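A single protein chain has been omitted; all remaining protein chains appear in their positions.
So that you can tell them apart, the chains are marked A and B in the order they are listed, and the count of residues begins at 1 in each.
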Amino acid sequence: MTLLQFITYTGTFVFALTGALKARKFQMDIFGGLVVAFATAYGGGTIRDVLIGIRPVNWVNDYVALALVVAGGIITFLLKEGVNKFSKTIFFTDALGIGLFTAAGIEVALAQGVNQPYALIMGVISATFGGLIADIFCNDVPNLFKRGELYATACAIGGAIYLLLKQTNIDKEINLIICVVLVIAIRIYSKRNRLQLPNI
Amino acid sequence: MTLLQFITYTGTFVFALTGALKARKFQMDIFGGLVVAFATAYGGGTIRDVLIGIRPVNWVNDYVALALVVAGGIITFLLKEGVNKFSKTIFFTDALGIGLFTAAGIEVALAQGVNQPYALIMGVISATFGGLIADIFCNDVPNLFKRGELYATACAIGGAIYLLLKQTNIDKEINLIICVVLVIAIRIYSKRNRLQLPNI
Partner (left out) sequence: MTLLQFITYTGTFVFALTGALKARKFQMDIFGGLVVAFATAYGGGTIRDVLIGIRPVNWVNDYVALALVVAGGIITFLLKEGVNKFSKTIFFTDALGIGLFTAAGIEVALAQGVNQPYALIMGVISATFGGLIADIFCNDVPNLFKRGELYATACAIGGAIYLLLKQTNIDKEINLIICVVLVIAIRIYSKRNRLQLPNI
């Protein structure tokens, strides 16, 4: 297993949990929960793959992906607790997830010959569009576009720094850690200080 | 015309009718009706093709597909009756449609080298995501994720049995009929007995 795969799987599991809890909020059954969990976990990477033209998309034929989502669904089902109880945990694991997915998305895009500005966009899409698709599936107003703390912006800043540091001699793993820590830090800082982007 | 094509066209026409009636419920004009009919009929197969990487997607350049959807739209337009009147008929034709599309989706996926668990997923997507896209187009809460009788689950069970029987010497046509009858039976049984999956 490469580092990129390990990152993706960790983020995936976290996102699957978030998606399954979201499905519970909308009173779905187990099937709906698994679909929303899958969409949250793999939606962003799927959109990235379709836009870049990677085919089939990354998760097809991947048993680990399937196992992670099913595990996330089963754990959520067994816990039988509301989202609120885990909201603090989810905030951190989600921030970890989007940090990891931003870096992973950038790497996949660069490997396919995408230039740097669009690789950054693909990183942000990888990190945030899974939640967007889950919101669309739930017919909910997409959280991604609601005014609130910095979310996609945190990914964009973390990803931009990651791309800049890639030009230097910095170790790949250290660069990844910087990116993730930066995304988490921006998320926490913006939540604490109610930092928002101005309205369009 | 192969058996697979014949199946797909039959299911398509049924789905086009369902989609056009749905558009009427949302008071759309003829254009909206045709788009929702097309989305209902071809949306699931389109998502499957995009995910697997079949390009162009199956219906491009297919005059029969276009004719079936337009015919479904025109018939709906001429009948000028509400959905309620046909709700029983639609229940059966839709159950027939999702049974056929599950098997067809599995065959297409296997032919592209998709492994069995994901071929099953692609079968369920082929059968159910057309209605999902139509619901999203109508800004409706997706029926697919509402708690209710078994729907996608019926496809999943029918498709799993279809995959199992494919390993045996059973005739292809007979296997297909078993899959479709099973899906219809599960649909009817779950509706009669208010059988539901547990909440996530």
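Everything below uses one rule, namely that contacts are C-beta pairs under 8 Å (C-beta built on N, C-alpha and C of every residue); 3 or more make two chains touch, one makes a residue touch a chain.
This is a predicted model, so every value here is computed, not measured.
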Checklist line | Chain not shown: contacting residue from B:60, B:164 or B:177 | finding: B:60
Item checked: Where the missing chain touches chain B, by residue -> 20, 23-24, 26-36, 46, 50, 55-57, 60-61, 63, 66, 73, 76-77, 136-139
Checklist line | Positions on chain A where the hidden chain makes contact | finding: 50-53, 55, 112-115, 117-118, 132, 135-136, 139-142, 144-147, 152-153, 156, 196-200
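Throughout what follows, only the chains that are shown with their structure count from here on.
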Check: Where the centres are mean C-alpha positions, what is the separation of chain A from chain B, in Å?
Finding: 30
